[in-house]
Every structure is written in structure tokens, then in C-alpha cells.
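Only one protein chain is missing; all other protein chains are in place.
On to subunit A.
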Amino acid sequence: ADTYSTRNESFRLRLLEEVEKEIAVVLQCAGNIVLELSKDKHNASLLDRQLVQFQTSINRVESELSAQIRYLTQVATGQPHEGSTYSTRKDCQMSLNRAEYAKVKLGELGRTCEAMLEQQQI
């Protein structure tokens, strides 16, 4: 669980996605083994490889999920998280509004100057 605590959330979520793929591998290996056994002539090396893969995958699934549950037992509280990015997001939005407003006003100023210049030329 120590390795988990030093990583960030995306790492743990990616681990869980890899576990999902491993579960699919488990079922696929089981199906391949039964399929091979159903043939008249078995390919022993294929059977061995699929069996080893099956055992590796299922052990990995169990160990990863146990580790995740252990980590969650350590860090979970009963309280909802009350942090938010609202204030900084609002400040940033206001700053972008200031920039947009300055752009609008400069645009008007530019158009006014151009209009005056055109009048003078006429």
C-alpha cells in the first residue's frame, strides 16, 4: 500500500483498467484451453502456455484488487470531500473577462479612429 500512497489517482485508475483487461484474459485463456481439449489431437505446448497465462492472470487480478481494497481501507473516511476549485476558477474567469472587455474596448477605439480617418480623407 506504500507504493499506492505515493502515486496519484490516475495511476491507481489505470491499474484498475489493467485489471479489467486481465479479467478478460482469464476468461479467454479458459475458453482456449477447453477448445483445445475438445479437439482430437491436443497441442500440449499451447495448453501449457494457456494454463500458465490463466494462472498468472488470475493471481494478478486477485493481488491487485486486494491491494486496492487495502489502500482504500487506510485512506477512506466517512466524510465527503469539501475541497473545491471554485474560487480560483472564478478569479481566472474574471481575469479572462477583463481581457475580453479590454479587447472589445480597443476594438471600438480602433473602429472609431478608422472612421475618423476615413472622414478626413473624404
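The rule is simple: a contact is a pair of C-beta atoms (placed from the backbone, for glycine too) under 8 Å apart; a residue touches a chain by one contact, two chains touch by 3 or more; residues count from 1.
Throughout what follows, contacts and distances are computed from a predicted model.
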- So which of "Peroxiredoxin Q, chloroplastic", "Mediator of RNA polymerase II transcription subunit 22", "Signal recognition particle 14 kDa protein" or "Acyl-coenzyme A thioesterase THEM5 isoform X1" is the UniProt name of the chain that got left out? "Mediator of RNA polymerase II transcription subunit 22"
- Which residue of A:52, A:96 or A:117 touches the chain not shown here: A:96
- Which residue numbers on subunit A touch the omitted chain? 1, 5, 8-9, 12-13, 16, 19-20, 23-24, 26-27, 30, 33-34, 37, 54, 58, 61-62, 65-66, 68-69, 72-78, 80-81, 83-85, 88-89, 91-92, 95-96, 98-99, 102, 106, 109, 113
